[in-house]
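Got a structure here, written out as structure tokens. Questions coming.
A single protein chain has been omitted; all remaining protein chains appear in their positions.
A, B and C are the chain letters, set down in written order, and residue numbers restart from 1 in every chain.
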Amino acid sequence: MNWISASTTAQDGDLILLIGLKQRYFIFPLSTGGIFQTHRGVINHNEIIGQTWGSEIQSHNGSPFYLFQPGIEELIKTTKRNTQIMYAKDIGYILLKLNIVNGTKVIEAGIGSGSLTQVIAAIIGNEGHLYTYEKRSETQNLAKKNLKRLSIQNRVSFIEKDIGNGFDQNSIDSIFLDVPNPYDYLDNVKKALVPGGFFGCLLPTTNQVVKLLNEMRRKNFACVEVSETMLRYYQTEETKLRPTDRMVAHTGYLVFGRPVIKESLSDNNE
Amino acid sequence: MNWISASTTAQDGDLILLIGLKQRYFIFPLSTGGIFQTHRGVINHNEIIGQTWGSEIQSHNGSPFYLFQPGIEELIKTTKRNTQIMYAKDIGYILLKLNIVNGTKVIEAGIGSGSLTQVIAAIIGNEGHLYTYEKRSETQNLAKKNLKRLSIQNRVSFIEKDIGNGFDQNSIDSIFLDVPNPYDYLDNVKKALVPGGFFGCLLPTTNQVVKLLNEMRRKNFACVEVSETMLRYYQTEETKLRPTDRMVAHTGYLVFGRPVIKESLSDNNE
Amino acid sequence: MNWISASTTAQDGDLILLIGLKQRYFIFPLSTGGIFQTHRGVINHNEIIGQTWGSEIQSHNGSPFYLFQPGIEELIKTTKRNTQIMYAKDIGYILLKLNIVNGTKVIEAGIGSGSLTQVIAAIIGNEGHLYTYEKRSETQNLAKKNLKRLSIQNRVSFIEKDIGNGFDQNSIDSIFLDVPNPYDYLDNVKKALVPGGFFGCLLPTTNQVVKLLNEMRRKNFACVEVSETMLRYYQTEETKLRPTDRMVAHTGYLVFGRPVIKESLSDNNE
Partner (left out) sequence: MNWISASTTAQDGDLILLIGLKQRYFIFPLSTGGIFQTHRGVINHNEIIGQTWGSEIQSHNGSPFYLFQPGIEELIKTTKRNTQIMYAKDIGYILLKLNIVNGTKVIEAGIGSGSLTQVIAAIIGNEGHLYTYEKRSETQNLAKKNLKRLSIQNRVSFIEKDIGNGFDQNSIDSIFLDVPNPYDYLDNVKKALVPGGFFGCLLPTTNQVVKLLNEMRRKNFACVEVSETMLRYYQTEETKLRPTDRMVAHTGYLVFGRPVIKESLSDNNE
């Protein structure tokens, strides 16, 4: 159905995650006869095939690795990237705010390396669909490649187009724009969305948020929310429980809203 | 497929969201002849039926409301509760860490009012399944009721049982425990999970985290993570952009891990 | 020297802090024959006089109170206020950034109830001096009253004047403006400061910060810093160590800088 196998053991063709010392992550598909090489030694794929998930596997020089099926957070954390990435802390909250669930029809633009693309595709199922706008074909190719290993590429349509010229779809449930100037596209967003649909953005600076809020007010968006998420990791030694020394301080401001039909002059919801 | 209608207008039987002044949320199913009453006036359901989503509707005394289909975040924010609630900021991150996507088989225990239940059920689709353990039948009934309005109750099995006696399933992909003493159930968790599956908890105090970390180490969990999420809202006036005065400072510490098979004596992944 | 007595017991005239049940704070001067009344009962000042600091004192109906000399943080936390207050988390950092130490000459404007006034006066000693600008005489009177109980009013000059008309001093080491439009006063700030002196502000909104940064650049301020402080309290039960449920999310953005003499065209320090 997707990249997760129902078998309790690793098989030829499975997407696997090896975790080595110092929490180093390696994700790749198993193939009979293949060879996995790191600076901590070599493992033949054939030695992995047939092993139970969760097993410890050793490289030729004795360095240990754990064998897993990769979860979606591990996938996006290790996604090859050529641009700014999106973090799990933001993606998880965006999913809920934009009502991205089984069956949702979604547009995203400004996809970067496709972290969000992978998560949305994994969630909406075959009943939903994701339309991904990206005008740089190089970026799009990387996102396609990242997606393909999850065996869910049929749920996503990649569209190489400037969204200033409008979206090709309508009756879309949710739209997420990861672009620097979302305030320029609100009319196109409203045309593509179902009435009262869900709209969201991620913006690095307060100046952009100010401009977007102004434009959302003018274009009749309600349920407007500006928020930011933070994630603080702890060291996992039980005798020395404490936060890690440093953390990501800022990824971006999240802005959400839903278009409304304003016939009257009332100043509702403000 | 779920509670979201494909129609552009509200119809008899639809689950609707009305948002009144001061961002007051009301979620209920439309039924011909029904009456919606608040302290801001009365609206006959018949006046709502046939209105386009996103429209403004006025009560008999002129108080304005916006008409929407409720998204999952709006649903959990307004869920009737008799216990501690779970917040969207945590739920979103848990989904990613536990790889809860289309098709995932999930166990949760300690469901409260069923916020997480609703989200998981909305995401896994008919291809997945959620087994919900809760020994207090009153709590379970509230969660069932909250879930039923989403028309996805077929994806969830409610089980009234003390999890100290084990889970009835095995080959489960992901298990989330919202109970005060998860360290007492790790053996049962491992029996129910697929090899290398995903395990997570939410714990209010550092003392509980310390006990759980100790037990997870003894029971051979790898990929151990302790983290906390924070969400900061901003006021949405574009000329006065600033965080709100107060915020939720703490909901709980999140702890995640994946069981491994430790045959050797090596101290891997620590 | 200030409000702290060298005696180990409370004496007539001492400023005292009584802490009752539920951490209720009461700060007042002891006077022979005086009476302290709360809804938890009555205590005659004469019963307090002669008691050792740290003692437990009971009201006529048996309600317990602890007797202390008030520290500066306790003083500002309980200061009577008619405006927005300043928090210890911000004040402490401001002191260091503006080099407010023994002997510093300081100007502050927009004093509110005088929280910062009290702290600065307590720190600079008789070797320093604080010039406090406030055009509303009512506000100034409250600040004066709050200061007087600390017996250090001789270190502060209150000036009732609009700072748009300039400051009366020059050769000031450090200037702090708690006003909504500090960008309008930078020329006056530079005239009053010693060359290369310390300047700081507290501003609630990002819009104000943007305007101030722009003006500081134009007026040749270097060492520019924008920051915000947060303080998270924990519950103090050792078996349930955890943050409190809610916290102050925002008091204001702190902006600091030092004026420089820019003769050349170089774009230093940016």
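The criterion applied here is as follows: contacts are C-beta pairs under 8 Å (C-beta built on N, C-alpha and C of every residue); 3 or more make two chains touch, one makes a residue touch a chain.
The model shown is predicted, which means the values in this text are computed figures rather than measured ones.
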{"item": "Selected from C:Q11, C:T38 or C:S55 as touching the chain missing from the view", "value": "C:S55"}
{"item": "Absent-chain contact - pick from C:L15, C:L30 or C:L95", "value": "C:L95"}
{"item": "Subunit B residues touching the omitted chain (full complex)", "value": "206-207, 210"}
{"item": "Interface residues of subunit A (partner: the chain not displayed)", "value": "204-207, 232-233, 239-250"}
{"item": "Residues in subunit C touching the chain absent from view", "value": "1-2, 4, 6, 8, 19, 21, 23, 52-56, 58, 64-69, 71-73, 76, 88-89, 91-99, 101-104, 119, 122-127, 171, 173, 194-198, 206, 209-211, 213-214, 217, 222-239, 241, 253, 258-264, 266, 268-269"}
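The rule is simple: only the chains that are shown with their structure count from here on.
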{"item": "Chain whose Cα centroid lies at the greatest distance from that of subunit B", "value": "C"}
{"item": "Chain centre separation (subunit A, subunit C; CA means) in Å", "value": "46"}
{"item": "Computed distance of Cα centres, subunit B from subunit A, in Å", "value": "20"}
{"item": "Set of subunit B residues in contact with two or more other chains", "value": "206, 232-233, 239, 241"}
